[in-house]
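Excluded from the complex is one protein chain; the other protein chains are retained at their positions.
Labels run A, B and C following the written order; every chain starts at residue 1.
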Amino acid sequence: MRYLPLTPDDRKAMLETIGVKSIDDLFTDVPEAARLDGPVDLPRRATELEVERAFARMAKKNLSAGEAPFFVGAGAYKHHVPATVDHLIQRSEFLTAYTPYQPEISQGTLQTLFEFQTQVARLTGMDVANASMYDGSTACAEAVLMAQRITKRRKAVLSGNLHPHYAQATETLAKYMDITVETEGAAPGKADDLVKYIDEDTACIVVQNPDVFGHVRDLAPLAEAAHARGALLIAVVTEIVSLGLLKSPGEMGADIVVGEGQSLGVGLQFGGPYVGLFACRDDRNFIRNMPGRLAGETVDADGRRGFVLTLSTREQHIRRDKATSNICTNSGLMALAFTIHLSLLGEKGLTKLARLNHERAIDLADRLSGIDGVEVVTDAFFNELTVKLSKPAAEVVEKLAAKGILAGVPASRLYPGKFENHLILAATETNTDEDLDALEAALKEVL
Amino acid sequence: MRYLPLTPDDRKAMLETIGVKSIDDLFTDVPEAARLDGPVDLPRRATELEVERAFARMAKKNLSAGEAPFFVGAGAYKHHVPATVDHLIQRSEFLTAYTPYQPEISQGTLQTLFEFQTQVARLTGMDVANASMYDGSTACAEAVLMAQRITKRRKAVLSGNLHPHYAQATETLAKYMDITVETEGAAPGKADDLVKYIDEDTACIVVQNPDVFGHVRDLAPLAEAAHARGALLIAVVTEIVSLGLLKSPGEMGADIVVGEGQSLGVGLQFGGPYVGLFACRDDRNFIRNMPGRLAGETVDADGRRGFVLTLSTREQHIRRDKATSNICTNSGLMALAFTIHLSLLGEKGLTKLARLNHERAIDLADRLSGIDGVEVVTDAFFNELTVKLSKPAAEVVEKLAAKGILAGVPASRLYPGKFENHLILAATETNTDEDLDALEAALKEVL
Amino acid sequence: QAEPLIFERGDFDNSGVDLPEPKGLETRTGGLERTARIGLPGLSEPETMRHYVRLSRKNYAIDLGLYPLGSCTMKHNPRLNEKLARLPGFIDIHPLQPQSTVQGAIELVGELARWLMTLTNTPCVAMSPKAGAHGELCGMMAIRAALDARGETRRRRVLVPESAHGTNPATAVQCGFTTDEIPADATGRVDMEAFKAKLGEDVAAIMLTNPNTCGLFERDIREIADLIHEAGGYFYCDGANFNAIVGRVRPGDLGIDAMHINLHKTFSTPHGGGGPGSGPTVFSEALAPFAPVPYVKKDGDTWSLVEHEAEAKADGNDPFGRMVAFHGQMGMFTRALSYMMSHGSDGLRQAAEDAVLNANYILARCREEMTPAFEGTCMHEALFDDRFLKDTGVSTLDFAKAMIDEGYHPMTMYFPLVVHGAMLIEPTETESKAGLDRFCDTLIQLARSAKAGETERFTQAPRFAPARRLDETRAARQPVLTHAAE
Partner (left out) sequence: QAEPLIFERGDFDNSGVDLPEPKGLETRTGGLERTARIGLPGLSEPETMRHYVRLSRKNYAIDLGLYPLGSCTMKHNPRLNEKLARLPGFIDIHPLQPQSTVQGAIELVGELARWLMTLTNTPCVAMSPKAGAHGELCGMMAIRAALDARGETRRRRVLVPESAHGTNPATAVQCGFTTDEIPADATGRVDMEAFKAKLGEDVAAIMLTNPNTCGLFERDIREIADLIHEAGGYFYCDGANFNAIVGRVRPGDLGIDAMHINLHKTFSTPHGGGGPGSGPTVFSEALAPFAPVPYVKKDGDTWSLVEHEAEAKADGNDPFGRMVAFHGQMGMFTRALSYMMSHGSDGLRQAAEDAVLNANYILARCREEMTPAFEGTCMHEALFDDRFLKDTGVSTLDFAKAMIDEGYHPMTMYFPLVVHGAMLIEPTETESKAGLDRFCDTLIQLARSAKAGETERFTQAPRFAPARRLDETRAARQPVLTHAAE
């Protein structure tokens, strides 16, 4: 087998050195009834070519974003990623390294994480950030637990326009942790009223911006209301490119910002792996209560700058049942992709990219609002907006898919049984005028 | 522009340091009439996405080998290349290094070239090999020139079944070098009679094995006849995988072996870059007359083994008009691909691969010989053979291409106006039973 | 050579990405545009390339040499996996496209699920957990949900061996449980008497790693399973070490109720400097109904993803919830399935055998100069303690750092906690005998050197690494977590 270096002769010689007769002698601790005599009932080994063919067969059954006019968003966005990014994350030394527990031979990973943390903090308008989480939804859930630890309060208020997957992931994680989660109903195209939920038992309010329907809101009044009652404001950003154009959550008073970094460097990947962003204020109590890995600056024995994983006393491998979370990996390679893409873009590139996205969405809104049977319900947006169709959106999307157009996410896919006619569409720098033409023509035909 | 690090401010500061006012001041040596005021009439800069789209548009117009039942050979063969090979040749340190003129910081390239040379020598049955040539055809031409230098004779005899491109490249290179090239007419499925051409003025005879029609011959009688008259036998191998099954040219008495290494590691690439193999006997006169780069073993100042480019007194940068050839590059990266693929295969893998190829060709021969209007004219072969059809082969190939089948090379493409009904087909380990079914069915339909 | 930070090198007005000029349309953000600078430097493409290539060379990696981190399973990462994961049909599809347009992708998830269920002999697998610890959470939440469904509100105590990974107790707590430690016996396994003594009506589950973190198979595992079940609790198996037994033992045959599988450890997806991982979690019949959404289903030739609890209930299930947005780590699924298909059932079994063989070979070759923590053979990891360093002035940490100077990544140190100065060595199946011999020679030579009093070689190590020992105390006391603004 091509991945196994031992030859039959090697195996024989090694068994001899060990002093046993056969490999079976090394498995004698296994209860006899549980020992398998031979291979399980699955295909035998396959050549590279055979595996490639099997995968190509499955891959061909999928309509990829690059093959279609593409307007799907709702938490994951199609952006162009420079070829340099994918090349670099495939460097052996990044791809096949472990968590940087031995800092002397892991400075590559550690310095990039430190750069990542700084970029995330600046982008979100916060002071510190961690070395990444699994994804945006788990970052959101962890932020609620962190707010509970900080405030010692047990209620979390979730915006109804928070991505339902995020809300559900948060509810699931909070479920057995003595936290009550309250949610306002969703309201496409509107900023829901969360202030009324805040009371003395509220640890945090969680609000997404732009929200799942694409609507942009000012978080400042919410921050004020929350702070007035001793609660924290957790801001969620699922489209990180938006921060190239919009005010950062930090500027608007958020205490913790969590986000999905998929838009930069990572790609669509059918939903994962993505990269969760986690940033907060520079407050001792906050930092000690953060989940996840942190890279920090220090010096080595020769006094030269270096980086290490730090504040690990928060973590499970030290604190065990007292840890801030059970997390023991971040999304390292995706964080690297994010940081390389953002290093390439820089502030100049990111702000331009954000503006291009916004302008494409404006084009999209203008096109859509000119079609009979389409009502644009989002007036303040970044690169995503929601329309109300004259027919059920799921049907329309299926019909357009049959024409090779991926037209967006029916709101009912996220809110089963609700918003039947609402469709969420995103536009990015990757959409051409021809894409808009195709969408417009197909919608006119179908509606 | 994304590849240019200088900012406008940098440029200004640098002009100041240089002491000139504008960039134009650095181009004052250019005759005024030849100075362009602005950009030439070509498109302006393009984003990555735009370039990708333009390329995707062109790429889609081509029917790639992986999409079709594929039987095209005649000097370039489709084999499966392990993913490891392409990963490794993209390592920055291999991809973006120069010719290893500074051996202290080029041991990676030099050692792999030394490994390559050893592999090529062993595979061809020769004693030494160089660090590669542009491709098989130029290696062939250079071998003829080398034979002339060694024997001081002026006639080269080329087999009529030598790939016509090779013959033409050789004739072209020899054209102004006082060498006469004689060629026997081509004869599909037969070993042409070259002995009769050998006389006291013959520097070499050049014979391809398997030949362009796929026929395998014994070179020993030719070697004997050539040596008896003081001429050299140059053997040409365009399908290097064949040496996993067939006797090596060295075993059969060849003096110089040249070949195309494309089958291992390199891929089809529409004809280039490929990798020319060049090997010969260990004879001082031979080695001093070899063209191309040579890596050799030596020691460093601490006595440790190391490698350098050596015998460069043969080369143009030292010898100028007395050089053995004007070549100053090899096909380094392709040689690396070749050597990695062959290191993975090893003797065990290569011999197995060769046998699989041969068995597929046997299957192909059996299928074809059962079709009305098809006559197999090659009886001794490796993975390629020639058939005579009842209709012109070029037409048949076009009709099959329209059905998505790439059926082979019409002999008339290589010999214009000749062998109208002959078709050359190759089969490799990448052909499935379904490929053979499709070819058989389509041929039956068309003939 | 020190590599500056991008913040020290990059220019705030430069960019390594070319973009078309915006048209200058009036914005429609509701007046919420950013006005302040962000502070993000941009580097041209050549500078970016060089910065990260140079940084990468300060890392150790599997592709450079043996990486014997016990409990981490650093094995070869085939590039075929990387190639296949990048097929546009997998990497360039959106999780919320119509399911009719991603039938091949759902099929792939379903196919991987089939392999995992077959290899573990379990009837159900949750594919969405994003890492091993996330899989643990998935398993323990299902246990909690099952207990709740049974109305068992008092069962909140989870038994965890002392030698367990730290994630085990942390996970239990996140599910509202308390933990109770079980000591190890003299052979490095669960002390059965202690275990039995801890059983009771408030016991929710046991969390047991098998093979355990000492690299030993828990001989009494069937009895443990029976006892915990009799006591009314569930058996969570930490599958971190599944790689040692794939194809030779099916955990479902051992009586487990839930087990996560680290695709990056067992099935070769790259560790990537600390992630992403992927932790599909298999369930017994008893727990299957409580598995989270989404899950994959096949009706005739049509594949589908069940994304909502209501749908799941229509299937007769009672999911405990959703753990994550979307459907899991597709990019890791493709890689893992590529690896599994490449090996096949026979190759996977061989891989487990070779992993165990390699570990035992190290144990055998080094047992004279170093001190094995326990008697007998081991599974996929060889565990030593620091008795052989007694009175040498060299600690386990020093010994490990000296390995760096010999060109190796250190083994796992000071874990498991049940062994003093533990050194846990896991070579994996992708090391050659020649490579192991060189490694053992080095270990033996270092051990002799320590005993011979060549202390400086250890306490001053590493000397030939990109950095000398780093001041971790300073990093923690005066945390500098971001680069200060200019």
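Everything that follows uses one rule, which is that a residue touches a chain if its C-beta (ideal position, glycine included) is under 8 Å from a C-beta of that chain, and two chains touch if they have at least 3 such contacts.
Please read these numbers as outputs of a predicted model, since none were measured by experiment.
A.B. asks: In the whole complex, not just what's shown, which of B:T112, B:N161, B:T183 or B:S263 touches the removed chain?
C.D. replies: B:T112
A.B. asks: Would you mind spotting which of B:A235, B:A295, B:V387 or B:L436 touches the chain that isn't drawn?
C.D. replies: Residue touching the chain left out of view: B:A295.
A.B. asks: What chain A residues would touch the chain not displayed?
C.D. replies: 1-5, 7, 45-48, 82-84, 86-87, 92
A.B. asks: Provide the residue numbers of chain C that touch the chain removed from this figure.
C.D. replies: 1, 9, 18, 44-47, 49-50, 53-54, 57, 63-65, 75-76, 78-79, 342, 407, 430-432, 434-435
The rule we apply is simple: only the chains that are shown with their structure count from here on.
A.B. asks: Which parts of chain B, given as residue numbers and ranges, touch two or more other chains?
C.D. replies: 2, 47-48, 82-83, 87, 92
A.B. asks: Would you mind listing the residues of chain C that make contact with two or more other chains?
C.D. replies: 11, 13-17, 19-20, 43, 45, 49, 53, 78, 80, 82-83
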